[in-house]
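Removed: one protein chain of the complex. Kept in place: all other protein chains.
Presenting subunit A:
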Amino acid sequence: MKDIVVPQSKAAPPGTGLSIKGISKSFGGLRAVDNCSFDVKRGSITGLIGPNGAGKTTLFSIITGFLSPDCGRITLDDVDVTRLAPHDLFHRGLVRTFQIPHEFSKLSVLENLMVVPANQPGENPITAWLRPGLVREREEQVFQEARNTLAFLGLEKVCDLPAGNLSGGQRKLVELGRAMMSGAGTVLLDEPGAGVNPTLLAQLSQMIMRLNSERGTTFCIIEHNMDMITSLCDTVVVMSSGSVLTQGHMSQIKKDDRVLAAYLGSSAVRALQ
């Protein structure tokens, strides 16, 4: 890891970060997210944990514009971003990854990353046809950026393979790589460690930490691996049945009986005690 260079864009922009206030979302009779409020401070790594079905991923989808909340407000650095489309949020520096890797399966790994950066003149077909010089200039920058990111992730060897041919763990890295390529200041990672082997997991944690400290990227991470959460996160938010159960430092969270009850069921906790 030592000789790997973090592709850097800019230091953390000042701001208050992401703030979720009273978000609710129902699917039919199911209240998937129920009056959720918490903050992800600028420059922090905030963990979002909770048992399966707690509404964590739904909340991520709402924050990043994939779903529309029934009520509530989301602000990014004090600007209201509720109900903005994913691509609008992207341009404001808020991106997500997916729990199940969503790679562009027929594109090469390199191209998977090259798709992401904004301001590519060649994305306009007319420019692509008529201004090849302009397109090529930006294309070389994007290419270099993608190569640096792949080097950081240790994926150089597979850069020309179709992303659909990668292993599950490698796809997780491609997910992270795409988030890195966005240059976003705030990244929501949905279970980055699921299905990743322990060695790679340690590296992944290190990468996240370095991106946070050296690039100033703010992270909000959904994760079931408590060791990873403990080592990475400043603040942990616990969700259960759609609402925020508690939040605070991991050391406090671990002592909280309600958290244990949410994971194991209250009867199991009583039995343990």
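Note that in this section a residue touches a chain if its C-beta (ideal position, glycine included) is under 8 Å from a C-beta of that chain, and two chains touch if they have at least 3 such contacts; residues count from 1.
In the analysis below, contacts and distances are computed from a predicted model.
Undergrad: Tell me the UniProt name of the left-out chain, picking from "Branched-chain amino acid transport system permease protein", "Cytochrome b", "Sulfurtransferase TusB" or "Acetyl-CoA acetyltransferase".
TA: Protein name of the absent chain (UniProt record): "Branched-chain amino acid transport system permease protein".
Undergrad: For a quick check of understanding: of A:A128, A:A194 or A:M226, which residue touches the chain that isn't displayed?
TA: Selected residue, touching the omitted chain: A:A128.
Undergrad: Per the definition of touch given earlier, which of A:S182, A:S205 or A:T235 contacts the omitted chain?
TA: A:S182
Undergrad: What is the set of subunit A residues that contact the non-displayed chain in the whole complex?
TA: For subunit A, the residues touching the absent chain are 2-3, 5-9, 64, 66, 85-87, 90-91, 95-98, 102-108, 110-112, 114-116, 118, 120-125, 128-129, 132, 135-136, 138-145, 147-148, 151, 160, 162, 178, 182, 214-215.
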